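Worksheet: the structure to be examined is printed underneath.
Rather than the whole complex, this shows some of its chains in their spots.
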């Protein structure tokens, strides 16, 4: 299959908006080898179980799953190959992990921004829009919201296509 | 008036987004007999007053109002007739009531999903998008957000037209 890699696809949406399902369908339609990058950390037994079930379900459809809470850029570089599609799910969990480890956020975001246009694999990135509610009273939540919003602008700028998902429907914002 | 019923219309939007007004205008433009299904419960005097005022205002425009906090499917079945338009306002209040009564949410949602394509009346459904803010700290609020999001995906899938309302403007997502 010939495949012209025009750049990343970014899928933004709220909780239970169908953003991940839409991203998975895009990847499955690509005909490429599918790699799933999970950025979430399991904090308890229930979450470990759910992650394991999702992983098994994806495996049955041909996905290989990788877990990476922090070094997203390193993993993307190691996985990069033109015959692959890499789905990153999701940016907001990555931001949460970086904040907990008190990483240098602008440096991390700049590294991802620099890497994305150089990727040979097809990259699909999922993230949660969290900035459309009332300003949170909690300072940490406000900082998180600001970091997530800044990262979304950076990733959208580097993406060939951007979708906003709501109620399971993708709305094209770019591309 | 000939009226081709192609399926439900779903209007999703935030608080004070103009979603209900838009849905009412759609119904009023249909030329059909108008039935309004209110799913909200009045918990205090102030809310009872407001509901009564809204009901009177709609009555002046030819609406018949029905209140049903839980058995939405039963009421839709009883009201069903081809010469009618039924406006359901709104799904999130129904979800709240179901949760408070500890109903089986997937079963309730499946019943609605099964019913919608069979309706002969024109059905217009309004709901609140609540998943675009920060993850709530409260467990109940997180569960509510998950239920609402899942139901929105189900209803959007069964709908012929889906709109996202913001600042009084409807943005067509499907149809």
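As written, the chain order gives the labels A and B, with residue 1 at the start of each chain.
Here, a contact is a pair of C-beta atoms (placed from the backbone, for glycine too) under 8 Å apart; a residue touches a chain by one contact, two chains touch by 3 or more.
Because the structure is predicted, anything quoted here is derived from the model rather than measured.
Asker: Considering just this structure file, the complete complex holds how many copies of the sequence, given 2 are shown?
Answerer: Assembly-level count of identical protein chains is 3.
To be clear about the criterion, only the chains that are shown with their structure count from here on.
Asker: Give, as an integer number of Å, the spacing between the C-alpha centres of chain B and chain A.
Answerer: The mean C-alpha positions of chain A and chain B differ by 32 Å.
Asker: Which residues of chain B touch chain A once you look at their complex with the stated criterion?
Answerer: Its residues touching chain A are 10, 12, 14, 129, 131-135, 145-146, 148-150, 152-153, 155-157, 162, 164, 171, 173-174.
Asker: Could you list, by residue number, the parts of chain A that touch chain B in their complex?
Answerer: So the residues of chain A in touch with chain B come to 14-18, 129-134, 136, 141, 144-145, 166-169, 171.
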